[in-house]
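The complex is shown incomplete by one protein chain, all other protein chains being positioned as in the whole.
Order as written gives the chain letters A and B; numbering starts at 1 within each chain.
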Amino acid sequence: MKTLAPLLIPLTTIGVELIAVFAALVLFAIFLAVVGAAPFAVFADMVQGAFGSMFSVQNSLSRAAPLMLTALCTALPARMGLVVIGNEGALLLGGLAAAATAMVFHGALGAGVLLPVMLIAGAIIGGAWIALAGWLRQARGVNETISSLLLFYIGLGLFLYLVEGPLRDPSSLNKPSTYPIGDANMLGNLPGMDVHYGLLFGVVACIAAYVLMEHTTFGFAARVVGGNVRAAQVAGLPITRLMLVVCGLAGAAAGLAGAVEVVAVEGSANATLYAGLGFAGVLVAFVARQHALAILVVAVVMGGIEASGGVIQRRHDLPDAAVDVFKGFLFLMILASETYVARAQVAVQRWVAARVVVPEPPPPGPAVAVSAPSSSSA
Amino acid sequence: MNLSRRVSSVWIVSCLVLAACTKSEPKPAESAPGAAPAAEAKKDDTLKIGFIYVGPRDDFGYNQAHSEAAKQVAALPGVKILEEEKVPETMDVQKTMESMINLEGVKLLFPTSFGYFDPHILKVAAKYPDVTFFHCGGLYDAAKHPKNVGSYFGYIDEAQYLNGVVAGYTSKTGKLGFIAAKPIPQVLRNVNAFTLGARSVNPKITTTVVFTGDWSMPVKEADAANSLIDQGVDVLTMHVDSPKVIVQTAEKRGVFSAGYHTSQAALAPKGYLTGAEWNWSKVYEAYIAQVKEGKPWDHLVRGGLKDGFVKTSAYGPAVSAEAKAAADAIKAKMMDGSFMIFKGELKDNKGVVVVPAGTEMKQTDPVLESMGYLVEGTVGSTGTGS
Partner (left out) sequence: MNETLGIWGVPLAMVGGMIRVSTPYLFVSLGETLTEKSGRINLGLEGTLLLGAVSAYGISYLTGSPWLGVLAAGGCGVLMGALHAWLCSRPRVNDVAVGIALMLFGMGLSFYIGKPLIQPEAPLLPALELGSWSSISAVRDALRVNPLFLLGIALAFVLRFGLLNTRWGLTLRTVGESADTARALGYSVDGVRMLATMAGGFLSGIGGSFLSLYYPGVWNEGLSSGQGLIAVALVIFARWDPIKCLYASLIYGAAGSLGPALQSIGVEVSAHLLAALPAGLTLAIMIATCSPERKLAGAPAELGVLN
């Protein structure tokens, strides 16, 4: 029993969250029954569609890859106490930057060089966009949730205007896009898999974010700011610089996600880049409680749910919105379960303490009879 | 709280739960792409066909036209259709197609949105050479594209021309309106055909064009309709995914409308003149018959009224006998292939000659597929909406 003790807290958290997932499944089953579908058959097909075969697993992983990056755009600033929801704006402008870089340097750089340059350009532009929101907060006191949302709308307008106007490839007639970056410059698949390198970037980014936040001085400083701004000020931490860097990294992740979509999937920037990946990332971050490693798990689960959507549409004649209803139940239940996690942890600890035999303390010797007033002052 | 341990625990538990669920099912699909799955075992010669729509399949417009045709196809013997709607033009559609192929054993796919073609269909088709893909609207090029891909489209601009003729006879103000999503060639072709049809009746008639920016924007479409009507337009037509809003707005304000995609006559019993409709089931049935019998099929299929790919709606009560006679006469010429919509000399609305005098372009002319101008008589610019 004693060896289990350190694991209890994490296990309790997982336990509560699994109960939340179960509750969401029950709610969804009721919903399905009400609309006339067969709940267990639907669940079976969802699992098969998400993880039931190598194809399904890779399908889920492909969909999870961008979410890992966009979720970081919310999770990183959240550790500093900032709530950023404008991930979609950074993603779009990052994708556009990548495509524009290809237009500018086309032919001047070899394939091996152009690709990283495009990705870096996407990351830089995305980073700048969210850093702007962070700067506005520090310099002008503008709330970053609202400013990042407004920047998303502005970014969307700019993106669509540029893609369908000045940066449009004249030969992309029926689907206005920027000039194609060329097949030689595209990002390929991971060896042996049907999933592009974006997955690797996502995993590496999440691990790097975890290391940065939990195991470096910089991350510690950022978390102090997130915990108590005044204490951070008193301690003399460079709050503005920390905020700008963290927001910049966050935006860079989202911008990278957009750039990857362009270089790995579409080959150019066009309106289909605007597909809600940024907002989905916000939810993934919250469900993962802003922890970079948990994001990996949540993103895969989200990817799985998305992947299974097609299967249940086809086999059960359910509209595409049914999957959104399920996601809604799932996220609501998991968010609601936050309340119970702390209580459950306390309850479990008490239960364990009542059962673990505590060895008798040694009887106090005469020497200890000397009272020590200083130790009794609270 | 030790985070890494917590995360690994979540991973382990989730995998265990999912493994448990997966084991209790019927055997899932193989991992090798292209292998036939063991899903429901039907008759061996049932052809499984997949339809993919970019929007909701009951949008009273573009997607519904395809879906209705799909339903007609479903009644054919020996076929089973599977549909998926609201599949965006991203990696999603690639995964959808692969999912249909791998998990359901689909052998024939109809992805119906233009944006699916490049790169999505091309990539997936290259991976699954024994599955056939027919794309709506794409421009197949035998030199570049895989052999198992074909593209089809209908010359609905012929029906829009007829819309224009009827509008020309019916309009009292001489001002027509066209509400469209984006200034892409297929849309511009419709706008131009409509205007040319109207001007063949009344050379002074004008068409004001408004681009809303996207395929389904009901509020902007309503605004555009109202603005145009405020400017004196009394016949509206459109090229958006769901014409319902525009037709209803026209009816509410007492002006005429000409429909698109499917018939919206039910929405405007007084003001609906006629409409340009798709007749996709003809295309689908022909393709399916060819594929089933293993016969070779055309890679680039186009057709108009003559081939039955498109049709016109019945005339509404406001259409005069004179208009009907004129339109029917032109339709007859289109049916026997002798009518040319785009022939020289044609100027655009800035005065530049776009089709020189003496040139006549048959409907099949590929130059028409890259149309980038608005003809004389239109008010508007292809730069807008971008």
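Operating definition for what follows: a residue touches a chain if its C-beta (ideal position, glycine included) is under 8 Å from a C-beta of that chain, and two chains touch if they have at least 3 such contacts.
If you're wondering where the values come from, they're calculated on a predicted model, not measured in any experiment.
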*Sort by label and list the shown chains the missing chain touches.*
A, B
*Contact residue for the chain not shown (choose from A:Gly36, A:Gly107, A:Gly141 or A:Gly236)*: A:Gly141
_Among B:Lys244, B:Lys292 or B:Lys324, which one touches the chain that has been omitted from the display?_
B:Lys244
*For the full complex, which residue in A:Leu8, A:Met54, A:Val83 or A:Leu190 touches the chain that was left out?*
A:Val83
_For the chain not shown, which residue from B:Glu221, B:Asp348 or B:Glu376 touches it across the whole complex?_
B:Glu221
*Against the chain that's been left off, what residues of chain A make contact? List them.*
35, 83, 85, 136, 138-143, 145-147, 149-151, 153-154, 156-158, 160-161, 164-165, 279, 282-283, 286-287, 319-329, 331-332, 335-336, 338-339, 341-342
*Against the chain that's been left off, what residues of chain B make contact? List them.*
55-56, 58-60, 86, 173, 175, 177, 208-213, 216-224, 226-232, 234, 242, 244-245, 248-249, 252-253, 267, 379-381, 383-386
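Quick note on the criterion: only the chains that are shown with their structure count from here on.
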_Help me check something: in the complex, which residues belonging to chain A touch chain B?_
6-7, 9-11, 13-14, 17-18, 43-44, 47-56, 59, 62-63, 160-161, 164-165, 168, 170-171, 173-176, 194, 210, 214, 261, 265-267, 270-273, 275, 291, 293-294, 296-297, 301, 306-307, 310-311, 313-314, 319-320
*Which residues, counting only chain B, touch chain A once they are in their complex?*
1-7, 9-11, 13-14, 17-18, 21-22, 24-25, 28-31, 33, 56, 82-92, 95-96, 98-100, 102-104, 114-115, 118-119, 137, 182, 184-186, 213-214, 369-370, 372, 383, 385-386
